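Quick notes on the structure that follows.
All protein chains but one are shown at their positions in the complex.
Presenting chain A:
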Amino acid sequence: MENKILTVCPYCGSGCQLYLLVENGQVVGAEPADGRTNEGNLCLKGHYGWDFLNDPQLLTSRLRKPMIRKEGVLQEVSWEEAIGFTAEKLSAIKEKYGPDAIMGTGSARGPGNEANYVMQKFMRAAIGTNNIDHCARVCHGPSVAGLTYSLGDGAMSNSIPEIENTDLLLIFGYNAAVTHPIVARRIVKAKQKGATLIVADPRKTESARIADTWLPLKGGTNMALVNAFGHVLVEEELYDKDYVSNFVQGFEEYKANVEKYTPEYAESITGVRASDIRKVMRQYAKSDKAMILYGMGVCQFAQAVDVVKGLASLALLTGHFGRESVGIGPVRGQNNVQGSCDMGALPNVYPGYQSVEDAKIRKKFEKAWGTPLPDKTGYRLTEVPHLILKENKIKAYYIFGEDPVQSDPNAAELREALDQLELVIVQDIFMNKTALHADVILPATSWGEHDGVYSSADRGFQRIRKAVEPPAGVKPDWQIISEVSTAMGYPMAYKNSEEIWDEMRKLCPSFAGASYSKMEALGGVQWPCPSEDHPGTPYLYQGNRFTTPSGKGQLFACEWRAPLEQPDAEYPLTLSTVREVGHYSVRTMTGNCRALSQLSDEPGNIQISLEDAAEHGIADGELVQVYSRRGQIMARAQVSSRIKKGATYMTYHFWIGACNELTVDYLDPVSKTPEFKYCAVRLEAISDQAQAEASIRKQYAELRKQMLVGAVPE
């Protein structure tokens, strides 16, 4: 008998609703549902991305039993032993070095909001530290910091469905076609409905291809371009004077800071024509409804928070807030990265973006959780390798639903850091590169096997539902964490995810009214939703009341800073990491989907220009060797006329062509987000292609073998 279970896609922040088709307890297909953001459409990951639930063991294998490293080898143990060992070790480390020697992560992926709530509660209440962070740090961390400063809320001001009704879209460093195909659909629809499309991107992305104006800026020059935008708005008096005087602060300082950034000066830095800079800002200012969308091309630089604030300033200057189809949209990458931020899996805030340093708020949480709580901001995820290797401050790392060895920069250094720790706990659904360094492995249920709530990129809480039974021997994430916590003397026991959700709602004023039953009735609820009778909020800042401390929008501009590692004679090309449409994140999920992995498989591609390919004697499809100061890997050349000479791009999903062996761990000073989008590399052609192909096959086979740890023997 076939069953259809309504749930939310586990890939990307678009929040598409879909039905899982279940036959005899097994998922056999997916069908689009009529969700708010997707309206009966899915991309290829939504259609074919459920397959990993059947554990075909293509790339890695499902974790089915708890494991403890004994005499250097991971060995299956009982849950009792695993929980007992974990709790005992954590307690001993806490006793010996203090609670701040323990770091934990949230998970922006399958587990859902409830598990993230329980994890941050465990770190704060049971361990006694604010050392909790997650992959938002390597992603939209700058958006949370920058938009909170400028506007008050670190999220999309407007909704995904509103995109198609705007008059002008300014897309900055955001490749929707591969990141969010279902958001790209709204961009295409906007264009079809007559909107002006402006795209700032070094590559000719699909949005750039259909744009009215493409601004092909050089990588690493965002701030100079954004400042020049501001300069034009001020100098040509295109800004909305009434709006600025009523709702915005910091104009005089802003004006002084952008003064030097004439379009001509910006052209000398960015390579974008001065006349185009003037033209697009005139169009932007004069549009009744204009929307900014941006992505990793803004956030994954060491000057990221500044650019976020700069982009928000453009919308503030022109009064593009507080209405439909305006505002600014950091379109979140992972399915629940908005949610894990919402749930306080961040070192500086409790759930609902409430500061850990605010005594009144801390008191509220201390009362609810029945224990004193730490009052200073915890460590950030990207500081972890340094804190371990250089400062000797972290001794234990509880890694929950993340694979930092694959996803974080400078992989070699990260592996070294993990090996130096006294305790590495990995809680996941699949064996992965990080788990190879684990002392304890706690196997969890996957998307499709548990209930919960995800937050879409546009602040939409939506229910995910259990469709199939999990493998025997795995437990829901929140239950595992609760058991560890209880064993450490801070009892936590929940009957189900709804009970956790209701506890969370009571503590978070902006989520208070978003009950399971309301999500059930409406299909989803967008926060803020302060009360039971509140329908949710499609767009923020109604009446131009910002949620900053002053209630006004804050303008910001500052000097442009060049990226750290510039190309030189030895490493003459730049490398930026990017995404590929058919794969997701660290590829444990899509790499285990048969159709998706057949469409595109290891070792992954490096996109290079026609000129650089000719210069190096590299043909399209050939394997090449890529070197940086931190490592070397092999990848397949993808020669494209859409790439500028001197720049290369690699997708970060692949394990053999793992670009994070090459990337630099240089961070934004505020958000501590790494500069994934810029480092220097060298390319080498490989003369013996047959041998190189054989070497890739061998590496892949060895890697798969390593990943079979704990797989149930056939």
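Basically, contacts are C-beta pairs under 8 Å (C-beta built on N, C-alpha and C of every residue); 3 or more make two chains touch, one makes a residue touch a chain; residues count from 1.
Assume contacts and distances are computed from a predicted model.
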**Prompt:** Going by UniProt, what is the name of the one chain that was not included in the view, given "Chemotaxis protein CheX", "ATP-dependent helicase", "Electron transport protein HydN" or "Fe(2+) transporter FeoB"?
**Reply:** "Electron transport protein HydN"
**Asked** Given the contact definition stated above, which residue among A:I5, A:A92, A:I210 or A:L436 touches the chain not shown here?
**Response** A:I210
**Item:** Option from A:D51, A:D100, A:E114 or A:D428 whose C-beta touches the chain left out
**Value:** A:D51
**Complete:** Among listed residues A:R185, A:K289 or A:R630, the absent chain is touched only by A:R185
**Message:** For the chain not shown, which residue from A:P409, A:G582 or A:G657 touches it across the whole complex?
**Reply:** A:G582
**Message:** Counting contacts across the full complex, list the positions on chain A that touch the omitted chain.
**Reply:** 23, 26-29, 38, 41-44, 47-48, 51, 54, 56, 58, 176-178, 181-182, 184-185, 188, 191-192, 204, 206, 209-210, 581-582, 594-596, 598-599, 640-642
